[in-house]
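Below is the structure I would like to discuss, written out as structure tokens.
For this depiction, one protein chain was excluded, whereas all remaining protein chains were kept in their positions.
Moving on, here comes subunit A:
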């Protein structure tokens, strides 16, 4: 069942070959059986799932179904879901049941999808391996000794293992694309402002963007249909009308100009990954695309710029977790300061505390100009690089990450190596453009992702390019052995 596309399942639901309740029970059973190995879910909300499935069956019965009606999905655990525990992967929110629904989850629910639960993640979306979760590390379905990537590691692993048909993720510096790459699935980070951030627990507000994660570009397009669009509750959401993301999936790629930034193929890139990417590019050439070398000269500066801007915003965004109104509060505080200090020391994990301290320092008097202001200047340079490059080419392609998924624990004591994981993804968030990761091969049994970057609001184009590739390759259809036969 899980190996089929959303379109196929939707047809089966409409044809009454299967009911949404049956489908929901099937996937709940897979979660119960397989997720003990993966730890990709923080919460499985069986009751809500079955209620939504019953509602979906009703819509199917009265002929008011969309493509997502009755389709089992899951949300990254930083989308607030009314009445369902929302932890953000943190002890700080171990007891937080929101009385409200995020716009993303609301819209997907309105489209009739059935939410099975909330997926594991790096705490407050800070991490590239999903090892920074209060609820334990997530394992990669392709090899249980490897990380699934992060921060949307639970969302990626759950799709790869066929525990749900699709998930939502968020991407602040690569958190959709890198786990999609590591787990061999398809993920899209939309243009900043395309998807509402309302009800999404913020990490770095100027970079955070929610997007779909699924097996194929077509499945991602189905989710985008529901998720994307202006929201008057998010002042940074774009008023621009959305495209029909399914309409142009089959447009031919003849004449497509692909830019290959030379900086993406330099030192630090695993040669096997480089080979896989070049093989994929050749496939695009066969489909009628031409390739042009381009330059994004400020790529190296994206890491220092990101690691000033993101922690700065985070240090402020996470101030609300103070033990006063919700979430964790330390036992028997002796005074206000004690309450703040112990609540936050106990509630936040090491990586979160580290980034709060870095951000606090970067914004402090006397350092602000040297760090924050300078980082914003670099950000503009990076943006200009992309704008200039995208005047000459239609899309930009390159690797998502320098390597395939690494061993659990192998980089936990080497933060710089961990941060370098994001070298190919950070700049996209700094510029605000959309980008995807699609499966493009395997190295020693581990998936490799190809990154496709495009112009502002060109999500439909990216999905078209990815879909055409997937019509001619089957990397995205591969299933890890642990997921089979269950």
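The rule we apply is simple: a residue touches a chain if its C-beta (ideal position, glycine included) is under 8 Å from a C-beta of that chain, and two chains touch if they have at least 3 such contacts; residues count from 1.
Going forward, contacts and distances are computed from a predicted model.
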| item | value |
| --- | --- |
| Protein name as given in UniProt for the chain not displayed, "Xanthine dehydrogenase family protein subunit M", "Fe-S cluster assembly ATPase SufC", "Aspartyl/glutamyl-tRNA(Asn/Gln) amidotransferase subunit B" or "Carbohydrate ABC transporter ATP-binding protein, CUT1 family" | "Aspartyl/glutamyl-tRNA(Asn/Gln) amidotransferase subunit B" |
| Residue of A:201, A:465 or A:483 in touch with the missing chain, whole complex considered | A:201 |
| Touch with the omitted chain, as defined above, among A:218, A:313 or A:394 | A:313 |
| Among A:5, A:360 or A:478, residue touching the chain not depicted | A:360 |
| Selected from A:56, A:74 or A:88 as touching the chain missing from the view | A:88 |
| Interface with the undisplayed chain - residues on subunit A | 78-80, 86, 88, 93, 96, 98, 100, 102, 197-202, 204-206, 232-236, 312-313, 315-316, 318-322, 324-326, 336, 340, 360, 363-365, 368, 372 |
